[in-house]
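Only one structure is covered here, and it is reproduced in the block below.
A single protein chain has been omitted from the complex, and every remaining protein chain is retained in its original position.
Chain naming follows the written order as A and B, and within any one chain the residues start at number 1.
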Amino acid sequence: MTEPLLSVRNLHVNFPTPQGRVDVVKGVSFDLGQERLGIVGESGSGKSMTGRAILRLIRPPGRVTAEKLEFQGRDLLSLPEREMRHLRGARISMVMQDPRYSLNPVMTIGRQIAEALRAHEKLSRSATRARVRDMLESVQINDPDRVAKMYPHEVSGGMGQRVMIAMMLIPKPKVLIADEPTSALDVSVQAQVLDLIDTLVRDQGMGLILISHDLQLVARYCDQILVMNAGRVVERCAAGELDRATHPYTKGLLASVPRMNETRDELPTLDRTAWEGT
Amino acid sequence: MHAWLISDSPASRLQASAGRAYRASGMLLRNPLAVAGALIIGLLIFTAIAAPWIAPESPVGQNLSNRLLPPSADHWMGTDELGRDIFSRVIYGSRITLMIVALVAVISAPLGLVIGAISGYFGGWTDRILMGLTDVFLSMPKLIMALAFVAALGPGIENAIIAIAITAWPAYARIARAETLTFRNAEFVSATRLLGASHSRIIVRHVLPLCTSSMIVRVTLDMAGIILTAAGLGFLGLGAQPPLPEWGAMISRGRVFILDQWWVATMPGLAIILVSLGFCFLGDGLRDVLDPKSAGKS
Partner (left out) sequence: MTTAISLDNLDISYSGNRVVQGVTFDVAEGESFALVGESGSGKSTVLKAIAGLAPEWTGGMTVLGKPRGHGPDKDLARTCQMVFQDPYGSLHPRKTVDAVLSEPLAIHGLGDRSERIEKALRDVGLDRRFRFRYPHQMSGGQRQRVAIARALMLEPKIMLLDEPTSALDVSVQAEILNLLKRLRAEQNLTYLLVSHDLPVVGFMCDRIAVMTKGQIVEIAPVTALHDGAFSDPYSRTLYAASGG
């Protein structure tokens, strides 16, 4: 394998509480090349914090430490805030859960996407417009000129999320972090959005970190999977080998999801005492 | 005791509410400004209760041979134009201030709370009529409206209190309405309706308790304004009547001598500043502790 795009060793994130500082991420390590990595876990497992820590989006009093946090050989932890801001968006982008909160409600969609591009690249007005048009087309928006003139509240959730993706991908980043990109969407739209992310990531040779609570979904769209529980990575495996998972937490998680052809009378539940303390 | 109060699984209603109060007071104590505010208010209350024992002289006893004496060991804050000890008058004045503040709060806060909650909960025409009324009151400056009411009712401390209370409630109604609107469609309100609860029960038992904390904060912060309005009315001769030692009225009397005998107007003025500050500090601290938005995070 070639030099990884992103390299994380022993990442810790902690927050102060009345009982002292508490680690919400306890030593996460992984390498990301031009591949799709899934981070799965339940709420409070630290999966979102891991994603935010990479982009240094953890605000004080939260604190991030790591042995190594490198993007293309550059140390992200010691980078000055100005360069970090340049890196965010241009090199590493992030798609958040709900497009309604991530888009500026008083700016048209076209202008917001153009803004995202202009912040990282100097282009003429007509070139910018052409790029925005292309980008909207590539996220499968049929009528890009009309949509570009619309405001975020005028589009549906699925369309909004596609606009978000367009905005994040227009500066051609190397790594895309998608934090629960579809959990606010309907099932039929979910598949469209994920297929879209998948195609774009493959075509542009990017690295993808897909953060989700849904094991099946991650297994379908990723190459590698990290399962997190209580701030630690408890299982790492190739997506195809998920059914051969060894850790009791992963197995329990898999078993507790109802299946389409459900015949069990009772769903197995996690025995949380089985691995706590390990 | 500490362990009992912070227990995660209290064994009775009493322990649960005691634990909540304990945590809130703990947070309040960690806020130095709030502690300073609470101390000042505590001092005000203590002074009002113990006035006869603290004050060296009668607040109304005149002694024309001691007119306009500067501050000294005998008269800590000097004497006024009728030879009354200003320190004693300021001490007794705290009773009047405390009474004004307490009565205004007791009249206007519940009134505003109920009107705002009803308006926000029912919406529609009820809301339009009640809020229209509120806006009429809000559109006029407080002091001017209080002046008009006192002029109509006649000067005097009781009428001043009524006038201030009438001018104060619309702001509270607005807050209570805004607060109610945020959770009138919340699922816990729907759930309670489905249990068969009447509208009045939901408003009284479920909606009002959620408005009270922001109301307490707002009332505390408004106290300073109420004191100043009362002092303003006193200053204009429309509030407390002589010889009552009301701070605003005292400043008004001292105005005549302000250049030569500065202490006559300054001493009650200092008292007003101190008490207003106390309420502001306490209000800020309470906001940090009680505000539902910050409480939700902890």
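Note that a contact is a pair of C-beta atoms (placed from the backbone, for glycine too) under 8 Å apart; a residue touches a chain by one contact, two chains touch by 3 or more.
These figures come from a predicted structure and were not determined experimentally.
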Contact with the hidden chain (one of A:P60, A:P80 or A:P258): A:P258
Residue of B:A11, B:L64 or B:A152 in touch with the missing chain, whole complex considered: B:A11
Given B:T192, B:Q241 or B:T266, the one touching the chain that is not displayed: B:T192
Interface residues of subunit A (partner: the chain not displayed): 42-43, 157, 186-188, 190-191, 213-216, 252-253, 256-262, 264-270
Touch list for subunit B against the chain that is not drawn: 8-13, 15-16, 20, 186-188, 190-197, 201, 205-206, 209-210, 292, 296, 298
